[in-house]
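What follows is a single structure, and I will ask about it in a moment.
One protein chain omitted, others in place.
To keep things simple, chains are lettered A, B and C as they appear, and every chain counts its residues starting from 1.
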Amino acid sequence: MSEIKSIGIPTPEEIKQAQIDFAPRCTSAGRVNDKETQGMVEHILNFARKHSLFVVAYGTGCGAIEIPATMTSRYDAERFGIRGAATPRQADVMLITGYLSTKTLKRVIRVYEQMQDPKYVIAFGSCAINGGMYFDSYNTINALDRYLPVDVYISGCMPRPESVIKGFVKLQELIKNGNAGNGEAYRSDLDWYRKNQQKVIKNWDFPDNYNW
Amino acid sequence: MEGIFIKILGAFLTAILAFVVGMLYGGLRRKVIARAQNRVGPPIHQNFLDLMKLQAKRTNIAHGFMGHMAPVWIIIAAMTVLMFIPILHGNLWFENLTMKGDLIFLLYMMVFGSLGMALGAGQSGNPNSAMGVSRGLAQLVGFEIPFFLALIALMIQFNTTSIAVLMDHQEATGRWIIVDNPFAFIAALLASLGMFRYAPFDIVGAPAELASGPRSEFGGKYLGTMMTGGAVFAFIKLVMYVDLFLGGAGNNNLEGLAGTALGLVELLVKTFLLYMIPVFIGLVTPRFRTEQAIQFFWKWPTFFGILAIVWALYKNGTIG
Amino acid sequence: MSKLKKENKVLDKLKSVFNLSGEVKRKQRIAVKSDSKHVSSILLFLKNQQGFIHLNHISCVDWIEENEFELVYIVWNPKTKLTVLVHTRIARENPVMENIDTIWDQANTYEREFREMFGIEFPGLVAPKEFILEDWDDIPPMRKDFNSQAYALENFATRPGREDAQDVREVIQKRSGEELPDFAKKYSRD
Partner (left out) sequence: MEIIAIILLILLVGSFLTYFVDSFNKKWTGTTAFLIVLITAGIFFTKIKSGYQFNFQLAGLDLQWGLTDYSYYFVYIILGLSVLALLYSIKYMEGKARLGYFYGSFILTVLGMLGVVISQDFVSLFFFWEIMTWASFLLVIYNAYYKIKTKGIKYMIFSAVGAYAMFTAIVFIHVHYDTLLISEAIAKGAFNFEQYIYIPIFLLLGFGIKAAVMPFHVWAPPAYAKSPMSFTTIFSGAMSKMGVFGIGLVFTSFYLSSNPENFFWVRTILGWMGGITAVMGTIYALIQTDAKKLLAYSSVAQLGYIIVGLSTGTQLGVMAALYLAVIHAVFKGALFMVAGAVEKQAGTTDMTQISGLIRKMPYTFVVALVSIIALAGVPPLGGFVGKWLLYEALITESNNYILVVVVFFSSTAAFMYSYRFLFGLFLGQEEKETEHVKEAPATMIIPMIILAIIATVAGAYPGLIFEPAAKAMQAIGFQDVTWQMSSLTNVWGDTTDLFLIAMLIFAVFIISFVFLTLKGLKKTRYVGTKDISTSGELPKEWENLTFQLDFFKPFERAAAPLYKMDMNKIWKDLGKNLEAFFGFFRKIYTGNGQTYALYIVIFLVVLLLFRDVLFS
């Protein structure tokens, strides 16, 4: 029988360390088209990107059931150019719709790496933000952005379709300003992400070269 | 020299027209489906945005040479067929190489793209792609039979294998072939449902079960180029049907630009109305399994095709 | 007790054949307690002789205070509509239990789960090692001495802003003003 660890409310030191850990990794410095630097062509392309979001919905957790409601007649996400994509190769946006177990995280990372730049991630609900009600679960990660760069978080448990659409609109705004799409940042910061990922995924069997 | 210049310019104009109309029809289809489902739906120009976005992807993946070439085959097939189909009847700009190829050639050229793409999909190594190709080829054998029967009916009724001559005939008599041989039209129309691969014949790229089938490993510029080819192909099929059965377009007496414009409007109206048939059928139908689809094509459409041949022989005076 | 005639008959039959204690819980439900060595014989007897052909469920409970795991096999007779619960206890250290997937195939799934979640070994169980967890290298997580929160804090860094994350037991205690029971105190954060 292993020793039972006593755990309480984090100390201020722990909080400080956590704040360092959770410093935003993907700043605008890593991005290729900032609002200031983007030219006319990039502006037009961003307009197209903004209005054409092919979604690969990684249906984890309870948010998966919100996606059909968002896509179909009642809330009709297609009027924003949002459309389902069958495979990550065709997709622009990945939706993480709820808690992520460590087992799923491995697959999610792979799906993210198979998407083509520029690619965006939208995380649903408190579980993806800070673990939510699974904060002390042994197999559910607590903060998604330690493992993947997230563009938009949608709060709620679960967010209703209105909130989901709000999240998409926010993403469109970010795309328009050139503040979304962290594929390049992910690549440049790969060491940090890999360290975090490998801490959770014990048996790391990804190919050595980064597949994106 | 001037003739060649006009030909080349005309080819470009035709290509642009086919591209724009095809893309717009695709958008229109999405809009129609959305309205039928009581949704607002995407704007009509949505497909242009999708295409632009796909071409603007910063990274791309190809699974080797055939994978890289897959969209090229589609573009080749689309452009070649486009050049041999009369867009406007007797119009200098939209005539292209109409008299230089006949229906048998077009029939074979139209499968060229699918076969090329199938090869590209095959190289990706994704089992879903191969499965989609297997279904697609099987379905192809299904709908080609009634389509071919309809074409034979036309050929023997009017003693020509050239699409341009068929159009001449329709203009000369002032009667559309849909009146002359309605069964051929029915057979070809039912075959066109399979050709468009909308529901109920969309098992080839069913997103939910095959991960979009042959396209599952293509993204970015490859998918974008495929979309372009697909849009042009949709236009080609429509124009071909209009030319064969609905009298074609551009049979007006106006000269110059006005005549061309009127012809184009006529073409758009006819193709649009024709396009709505598979779209609306697709709206309200579920999905056939592959063998069901094949058996469907070998039943009623083939029956109508044979009826069309009998009708053609009767009209021709060979029998009866 | 004429009402529970069927139940008593089965119980008597079991008692006459095996050395076990048991009682009729209520209508159509019989619970017996047995040594772990005899469980497979009892189950086989129930299946072949008494018509309890269906294995409903196997459950496992970690009795950490008594340092034992309790396994409960629930079998059902579709004809007489009787249910028998066979309780057995095994030691918590190096727990080994007899494999019964030769009697019922579906037991395989439960046993895989127990092997993974409680660390109970079933000699002769043929199944892949990994079932639900992937790459698990800690103590089996369903054991009560596994501290899930500590594990989570160690492996999945908590986002700042979750400082108010509190132990549910403490919150309940504070709100209701009741004293925590002894066994709960043992795992309290203090």
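One rule holds in what follows: contacts are C-beta pairs under 8 Å (C-beta built on N, C-alpha and C of every residue); 3 or more make two chains touch, one makes a residue touch a chain.
None of the values given here were measured: they were computed from a predicted structure.
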Omitted chain touches shown chains A, B
Filtering B:Thr14, B:Asn47, B:Asn91 or B:Ser124 for touch with the omitted chain leaves B:Ser124
In the whole complex, of B:Ile87, B:Ile152, B:Met167 or B:Leu274, the residue touching the missing chain would be B:Ile152
Touch rule applied to chain A and the missing chain gives residues 58, 87-89, 106-108, 110-111, 114, 117, 205-207, 211
Listed in rising order, the chain B residues that touch the chain left out are 55, 57-66, 68-69, 71-72, 75-76, 79-80, 83, 97, 99-102, 104-105, 108-109, 111-112, 115, 118-119, 122-127, 130-131, 133-135, 137-138, 140-142, 144-145, 148-149, 152, 155-156, 159-162, 165, 211, 216-217, 220-222, 225, 289-291, 294-295, 298, 309, 313, 318
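By our rule, only the chains that are shown with their structure count from here on.
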For chain B and chain C, the touch-path distance in steps comes out at 2
When centres are defined as mean Cα positions, the distance from chain B to chain C in whole Å is 64
The distance between the C-alpha centres of chain A and chain B, rounded to whole Å, is 40
Where chain A touches two or more other chains simultaneously, the residues are none
Flagged in chain B as touching 2+ other chains are none
In their shared complex, chain B is touched by residues of chain A numbered 32, 44-45, 47-49, 51-52, 54, 72-73, 76, 78-81, 83-87, 89-92, 114-118, 183, 212
Within their complex, chain A touches chain C through residues 1-2, 4-10, 15, 18-19, 21-22, 102-103, 106, 129-131, 135-143, 146, 199-203
Seen from chain C, its contact residues with chain A in the complex are 92, 133-139, 141, 145-153, 155-163, 165-166, 187, 189-190
